[in-house]
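First the structure, which I've put down as structure tokens, then a few questions once you've had a look.
Only a single protein chain was left out; the remaining protein chains are all shown in position.
For chain A:
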Amino acid sequence: MLDLSRVQKELMDCNRDKDISGISVELRGDDLSRLFGTISGPIATPYEGGTFRIDIHLTDEYPFEPPKMQFMTKVWHPNISSQNGAICLDILKDQWSPALTIKTALLSLQALLSAPEPDDPQDAVVAQQYLRDYPTFVGTARYWTETFAKRASVGIEEKVQKLVEMGFPEDLVRKSLDKVGGDENMALEKLCSG
């Protein structure tokens, strides 16, 4: 059974200082096991200024098992898959501890953005670029941040408007946007794939 009281406490704790930490966690629906978190890109990195959304799924064994986390916002980073947002981070796998929380895990992700580990990559292409051609890596990462991580801050109504203009029915647009956590590009992909 998922420890609901602990999750509630964690949510309250996260939202208490979200302005300072740049980390917030919100419910996706009525279910406490489906959450999404947002972290701001660390200063002095190619991710500065971006807001990254992370899908969080808590299993029934949480906190004795790590939460399942995945980037919903596309990121160009050696330890994060550029395809599906899968994260390679030890504390989300075998180094998890029940004393860690969603907030500390998100803080670790923020730290991962500022300190990539190309020797233990999730995305080999990005890792190779990081090691061989660092300036190009920084350029790409910054471009991805500008393209994907900043658009997410645009209001939801504008996105709906934009997608409806493309010719999709409004209720389907809203549903798709909701499903992907408000990411316009991912919603478009979803709509196109049917």
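Everything below uses one rule, namely that contacts are C-beta pairs under 8 Å (C-beta built on N, C-alpha and C of every residue); 3 or more make two chains touch, one makes a residue touch a chain; residues count from 1.
Convention: contacts and distances are computed from a predicted model.
Hidden chain, UniProt protein name from the list "S-adenosyl-L-methionine-dependent methyltransferase", "Ribosomal RNA-processing protein 43", "RING-type E3 ubiquitin transferase" or "Exosome non-catalytic core subunit rrp40": "RING-type E3 ubiquitin transferase".
Across A:96, A:137 or A:168, the single residue that touches the chain missing here is A:96. Residue in contact with the omitted chain (choice from A:6, A:28 or A:190): A:6.
For chain A, the residues touching the chain absent from view are 3, 5-6, 9-10, 61, 63-65, 93-100.
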